[in-house]
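Only one protein chain is missing from this complex, and each of the others stays in its spot.
Entry: chain A
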Amino acid sequence: MTVAAKPTMIEFRDVHKYYGDYHALRGITATIRAGEFFSLLGPSGCGKTTLLRTIAGFEEISSGAVMIDGRNMEGVPANKRPTNMVFQSYAIFPHLTVAENVGFGLRRARLPKEELTRRVGEALEMVGLRGLGARAAHALSGGQRQRVALARALILKPKVLLLDEPLSALDKKMREQMQVELIKLQRQVGITFILVTHDQEEALVMSDRIAVMFEGEIAQLADPETLYRRPTSRKVADFIGTMNFLSARILREDAQGIEVEAQGLGRMLLDASQAPGAASGTGTTAGFRPETATILFEGQKAEREAMGTIDEVVYFGDMTYYDVRLDGTEAPIRISMRNVFGRPVLDIGARARIAWSPGAVVLFR
């Protein structure tokens, strides 16, 4: 089943949220599909956690509607919603054992004791904590606590699992491992996952679709590739990865495309899809990602070339980042080069021929 064919699980209809005078959510309208791994991405204070909490029922919205599986959630308290949450702090009950934590939500199901034990055991097994049921909650490591929080939420078979920056407290290795495990887990259980994160890499790695939020609004909602390759605004482009911006001028716009002259690169003809954003009124800019341009070796030829001087060299081992000042421009652009065998790392001040392609350029206006 393709993603587009999946039914809607969550729908935001012009959701506003005020804290006193502060306008935290400014008209959120979006749909999240069933079985999707969806991410809310944005800097701190952008409203992504608030939006997640409106789904869970911890925040009442000021106006608009939040629908879960076709039902308006207005007035439905958190304990009556078909959602479960993994909290940023994990919120593991310190007075209970691991098994008691995982089985917490099953009290109301009034299961026989063996059935309860079996289901808790299954849930622990699913998150890789088999045999740790009797352990006291405070004797767990950060990664284990997170797994307990996951098991505790998933054991209730919610329609939607909400994850509030679940990986931010883990170290880098553990985080990367958990990212993969979460993706696998989501595929296994098929539940809609909604992840809040400020880590763009995490969002790109894990999500089917991402909503990028700034200041209480969704700036762009798309799949990771579209978001990366065709950002609709400079802000989104800047937040997700790195993008070089060159001031540009539109010469002609017709059925064949948009003819643009960008500083340092010259004239090019762009397809209409390369200008995905609406006009912002802040001037026209051409942007491209650091890996879409290359510094040419001596003797190499390219269709499109530009000249520049190397301003800064940052060596990363597998990659080298060059800041290059194109002739006729002020601010340097960044180019990332894979350190393949035989290629020397260039020095600051060296002249460089840059190969670039109009197809990689995004136009913001």
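By our rule, contacts are C-beta pairs under 8 Å (C-beta built on N, C-alpha and C of every residue); 3 or more make two chains touch, one makes a residue touch a chain; residues count from 1.
Methods note: contacts and distances are computed from a predicted model.
Trainee: Name the omitted chain as UniProt records it, choosing among "Response regulator receiver domain-containing protein", "Amidohydrolase", "C-type cytochrome" or "ABC-type spermidine/putrescine transport system permease subunit I".
Mentor: Of the names offered in "Response regulator receiver domain-containing protein", "Amidohydrolase", "C-type cytochrome" or "ABC-type spermidine/putrescine transport system permease subunit I", the one UniProt assigns to the missing chain is "ABC-type spermidine/putrescine transport system permease subunit I".
Trainee: So one chain is hidden, and I want to know which residue out of A:M67, A:A91, A:L116 or A:V313 touches that hidden chain in the complete assembly.
Mentor: The missing chain is touched by A:A91.
Trainee: Quick one: say which of A:A30, A:A78, A:A169 or A:L246 touches the chain that got left out.
Mentor: Only one listed residue reaches the unshown chain, and that is A:A78.
Trainee: Mind listing the chain A residues that contact the chain we can't see here?
Mentor: Interface with the chain not displayed, on the chain A side: 56-58, 77-79, 83-85, 87-89, 91, 93-96, 104-105, 107-108, 136-138, 152-153, 156.
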